[in-house]
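Before anything else, here's the structure in question.
All protein chains but one are shown at their positions in the complex.
Chain nomenclature is as follows: A, B and C, assigned in order of appearance, with residue numbering initiated at 1 for each chain independently.
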Amino acid sequence: MNLAPHLPALQVVVPLMAAPLTVLLRQRDLAYVLALIASWAAFIISALLWLQVEATGTISYAIGSWPAPWGIEYRVDRLSAFVLVLVAGVAAVVLPYSRASIETEVPRRQHYLFYTMFLLCLAGLLGITITGDAFNIFVFLEVSSLSTYVLIALGRDRRALFASYQYLIMGTIGATFIVIGIGLLYLMTGTLNLADMGRRIAAVQNTRPVLAALAFLTVGISLKLALFPLHQWLPNAYAFAPSAVSAFLAATATKVAVYVLLRFYYSVFGQSQVFARLPMQEAMLLLALAGMFAASAIAIFQTDLKRLFAYSSVGQVGYIILGLSFNSTSGLTASIAHLFNHGITKGAIFMLLGCVVLVMGGTSMARVQGLGKRMPLTSLGIVVCGLSLIGVPGTAGFVSKWYLLLAALEKGQWWLVFLIVASSLLAVAYVWRFVEAAYFREPRKDVVGSGAVPWSMGLPAAVLVAATGYFGLDTSFTVGSASRAAALLMEGLR
Amino acid sequence: MKNDLVLRVVAKLLIPFILLFALYVQFHGDFGPGGGFQAGVILAAAIIFYALIYGLDRARRVVPEPLVESMMAIGVLIYAGVGVAGLVLGGNFLDYFVLDPNPVLGQHRGIFWVEVGVATTVSGVMLKIFYMFADRGKVDE
Amino acid sequence: MTGSGHFSYFVTVFLMVAGLFIVIARSNLIKKLVGLGIFQTSVYLLYIAPGKLVGGTAPILSDAFSVYSNPLPHVLILTAIVVGVATLALGLALVVRIREAYDSIEEDDILARDAAPGPIEQDP
Partner (left out) sequence: MAVAVWVIARSRNLFGVVILAGIYSFLMATVLVAMDAVDVAMTEASVGAGISTVLFLGALYLSKSEEARPLQRPWLPLAVSLAVGAMLVYGTLGLPEFSDPKAPIHVHVVPRYLNEIKTEVDVPNVVTAVLASYRGYDTLGETTVVFTAGAGVVALLRRRRAKAGEQ
């Protein structure tokens, strides 16, 4: 039996089937091994899919052998293949890390359920990315959301519970908005397949429902991707979730939401005149700038590192949306590349913070004083990733910001160049807060760290830090894939 | 409620019928309204009813917790297993046509097993949630 | 474009506004979930109502009828209902845990109780 043509289905089904198996095993070591195998298999499949797409172009897979508008179609194009690699890759790195990390943060009896939830979340995120069907996006969005709520609530602090509840409310409102948007589109086009929808929407005479659908989808997805000012759920959720969960979510969840936004904007609404008639670009630009400045400014005043970097995530989402608002190939290239680069950078930071939690017992500014001496390698890693957040040359963050600047220049908007640089200064400020505490202060007497970072946590974190550096120097994978994906999306507009 | 004779007798009489009705809804879903989800809910309701009348512990003895937890997982596995069976027999994922030499019968077979999977998971989950909530209450008192 | 032709949509809108209002305005955690349920239910009507054809019957094929209402929205909404109840179960489980941890299910109380951090978490 030849598995190659079935890779798109297996991409989601492998983690999805591994999840109930972990429940049947009910034993944390076996569950861990199974989850490890499944997540690595998912990563290998995503890499193979990426290669296949780069070689032959878009892959379409009809589930149940029902042709596209009647059945559900899986559709892997350059953009989704790229996002798949990011999600599956981060999962493959975070999972080995999580074993030691949850040891202190999650009650022992629940460990196997942690892996179940992790796998479900992975399957959900992959399912959103790979599907070519609007309603299927919603279903898998809910798979990933529900498992995310549980993962966050497994945090040891009681505030994790409330953070999870708030996310549940906000997330469900967002998902319902998305359903309303999909419903309106369905009522106007009679189809749920995204590509089919895109083709038929051009012929829709009455554009008011399409406008409303655009509004509902934008608001709903923005809730999910924590676009300022709809970001309130994010800082608490990231701050109180178990470290492995923060790392995985920070690197993937909001990025997949960005992907969904791109998918709807360019593959569905792209064909309609609606998009051209609305001041969407200006609105996006304003929100992006507001997010970049406000969230970064709030980040400076945080007293807990996890919260600090969570607000920084909200700010960084602003850059991604900024690139999108240019509505040009180079802007999209910057967005997609930043999606990847920021994903691995933030993943690395939260993994390192997890090590800090393990040794120092927390990540408040008071606890990390003098961390440079106590945990030199970990501190160094955080600083490297911090440089990437700022956008210092030689790091991944620089590459995507550079393309963002180029895109702004291409539009002849000098003031934007100035604003991007100015907002990077805010990033300098919040990264400096860590540097100051870790290297220029003496450890507090009342904070006693214990133990060392186990290699199973240190190594995966180091891998991501190294990746942050590597993709700052070799841009052929990130920028190459991103520009080809951007070209594909812009093609849809014509 | 545990000692009320009338309730107990009525429950004894009713529960088999509820179970039967669940099966009817399950297998008649092809012809009338109903299907795996509804059947699973009714099935779970029958056992919850039993637990309310006879007490949680006795219900646990009839339908033990590990079984319930396994049911949640097995249902999903049955469903996905049908999909994989389609793969193995040379079709796409969730392809029912290949499940039988006659494609239409293959569809019937696929739908049947898929509905079984749904019912298993749904009833397992509903029961488990009920057990969980009931447990919390008991220790709280 | 007549009023009656869009009546079902107005019902949807009313339910949606009311549900959303309850979710945002009320401080009680359980009440919020009730509101969320109403908000989600409004979507069911948005999907189902346009699928109805006057003179049609439920989409169960038989020789006696020839006009059927649209089955596809029904399928989608079945899925949506199930997703809704799954979310609800999880939400309520969270409420139970929150009540145990805070002894309150009022949003304001919980926020107030978390406002004071422990001594070591404060900025020096």
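The working rule: contacts are C-beta pairs under 8 Å (C-beta built on N, C-alpha and C of every residue); 3 or more make two chains touch, one makes a residue touch a chain.
The shown structure was predicted, so the numbers you read here are calculated from the model rather than taken from an experiment.
The chain we do not see here touches A, B, C in the full complex. Remark: the omitted chain is touched by one listed residue; of A:Leu7, A:Val23, A:Val76 or A:Ile169 this is A:Val23. Although one chain is not drawn, the whole complex shows that of B:Val41, B:Ala59, B:Ala85 or B:Val98 it is B:Val41 that touches it. Taking the whole complex into account, chain B touches the unshown chain at residues 29-35, 37-38, 41-42, 45, 48, 69, 72-73, 75-76, 79-80, 83, 93-94, 96, 104, 107-108, 110-111, 114-115, 117-118, 121-122, 124-126, 128-130, 132-137, 139-140.
Residues of chain C that touch the chain left out of view are 1-2, 4-22, 24-28, 30-31, 33-35, 37-38, 41, 44-46, 48-54, 56-62, 68-79, 81-90, 92-97, 99, 101, 105-106, 108-109, 118. Residues of chain A in touch with the missing chain: 16, 19-20, 23, 63-64, 66, 69-72, 107, 109-110, 113-114, 116-117, 120, 123, 127, 133, 135-136, 139-140, 142-143, 146-147, 149-150, 153-154, 156-158, 180, 184, 186-192, 200, 206-209, 211-213, 215-216.
Simple rule for what comes next: only the chains that are shown with their structure count from here on.
Interchain contacts join each chain to each other chain, per the touch definition above. Across all inter-chain contacts, the pair with the most C-beta pairs is A-C. Rounded to whole angstrom units, the spacing between the C-alpha centres of chain B and chain C is 25. Rounded to whole angstrom units, the spacing between the C-alpha centres of chain A and chain C is 26. The touching residues of chain A, counted against chain B in their complex, run 1, 6, 9-10, 13, 16-17, 19-21, 23-24, 26, 61-65. If you check the complex, the residues on chain C that touch chain B are 58, 60, 78, 82, 89, 92-93, 96. The touching residues of chain B, counted against chain C in their complex, run 31-33, 37, 129, 132-133, 136.
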